[in-house]
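Single-structure report; data block below.
Apart from one protein chain that is not included, each protein chain of the complex appears where it belongs.
Then we have subunit A:
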Amino acid sequence: MSQTICEVRGVEKSFGSNRVLRGIDLSMCAGEVTVLMGANGAGKSTLVKVLCGVHSADEGELVLAGNPYTPVDAADAISQGVVTVHQSIDDGVIPDLDVATNLMLDKLTAPGAGLFVNDRKLRAEARKVAEAMGLTMNVRQLVSELDVADRQMIAIARALARSPKLLILDEPTSSLSATEAERLFALIDRLRSAGVAILYISHRMSDIRRIADRIVSMRDGSISGLFDTQPLDYEGAVTSMLGHAMTDVDITPETNSAPILCLKAIKLREDSPPIDLVANDGEVIAVTGLLGSGKSQLAEVIFGLSRPIAGKMKLDGGSYQPANAKSAVSAGVFMSPKDRASNAVIPDFDIANNMTLPFLGSFSRYYKLSDRKQRRASEEMIGNIGIVCQSNRDGIGTLSGGNQQKVMIARWLLKPGRVLLLDEPFQGVDIGARRDIGRHIRATAKGRATIVFVAEIDEALEIADRIIVLNEAAIAGEHINQNIDLAKLVAEVSGPSLSPALAG
């Protein structure tokens, strides 16, 4: 057995009353790839942030190479040999500088670096790093001119140039194509044989199958499964990640009702097959798929934020071609966008004003806004959907993520609409709030068609009557949410390169 590089013992972490990590024990060994799986809100990112020095643990201890490891910040973690490549690529690169400078940034910030930059030497060293990674681009090129995958590779290359003891990769393939991912895996193989411990966070079954030495599943802030006997039990890992969550929610699928929204031969990309979809009255449809599967693109097309390459949409039998969000909303198509902090929340407003924002017109008399009407309507909503707050005058920023999300969704339930689109409604939402939202969406589903876009399968299982799987901007499968063949569903999500054991 190889030597343990990093050990996590009984780590706990809470944000306010929300216990995100509830006693995590985990060890990572030299020359081993540990894959960490977990649904949204399971606590993966928090664990990563504890390891890379962004958060400090409330309880428990970390050990690195036999010594206590208490990073004070991200830079400290790196200098001690724990290097992280984060999911959001743009945190990793500086777009306005060239490739060489990006690769050599650490040299520039290292203590004792000279005052003047020797560009030729810098480029020579950068070329060496790039070659080691198998990168072929010109090091003089600006990073902003590169595509997402190349940027990702640069972020990873820079992490590797620091010769880490523990390398943490947070969903590194989410924006990579299959061949690019293979390049990354080849590199991981090399690092593994060089004795680096690797913690790899992903849900992509194809990735996991390719590189995992062992799999750790997380659920609700605890380790729910550890799989390290060959051959690895992938199905068991998925099940322990999802837990028994879906049996908690009892869904009788709604079928056979009048169609509201029809998508006819919608093409999202030049080279993708057309998508046909009918959303019926009272039905909740979950569209699921990996990042980049075209989920968000589809939501944007329906909400009028972008135009499809080809195809038509019909709403209540009439032609529906929204030019922008405004025309979609006036046609009765509402969307709660993903990333609420940047796309939905008005930080300066209180709960009532955030909630009533889309329909201020109906809370006005002549030209004057009626504060009383706004407050009365939002007070009612706060009760219905269960928002935990002191009053509707609370600033939106004082609420927890789950409660903020409830406000954002309540916004679109104030007025009856024809179609409600929810793009990643459970992002950064704790499990309790997630159940509340799901219950309320289902309870109010009559009279409209609801389409929920989620990457996590268990979220889809919790809320939907019908689940549609997208892969590479095409429909890969469709299921009525009753006695679903989970393995088949997972196989469709992950795409064709899945292990036969799981797909069968």
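Keep this in mind: a residue touches a chain if its C-beta (ideal position, glycine included) is under 8 Å from a C-beta of that chain, and two chains touch if they have at least 3 such contacts; residues count from 1.
Keep in mind that, in the parts below, contacts and distances are computed from a predicted model.
Peer 1: Which choice in "Holin-like protein", "ABC transporter permease", "Gluconate 2-dehydrogenase subunit 3 family protein" or "Spore germination protein KC" gives the name that UniProt lists for the one chain left out?
Peer 2: In UniProt, the chain excluded from the picture bears the name "ABC transporter permease".
Peer 1: Of the residues listed, A:Gly395, A:Pro416 or A:Gly432, which one is in contact with the missing chain?
Peer 2: In the complete complex, the chain left out is touched by residue A:Gly395.
Peer 1: Of the residues A:Pro68, A:Gly361 or A:Gly383, which one touches the chain left out of the display?
Peer 2: Residue touching the chain left out of view: A:Gly361.
Peer 1: Which one touches the absent chain: A:Cys52, A:Ala149, A:Ala344 or A:Val490?
Peer 2: Of the listed residues, the one touching the omitted chain is A:Ala344.
Peer 1: By the contact definition given up top, give the residues of subunit A that touch the hidden chain.
Peer 2: 305, 325-326, 328-330, 335, 337, 342-354, 357-358, 360-361, 363-364, 367-369, 393-398, 411
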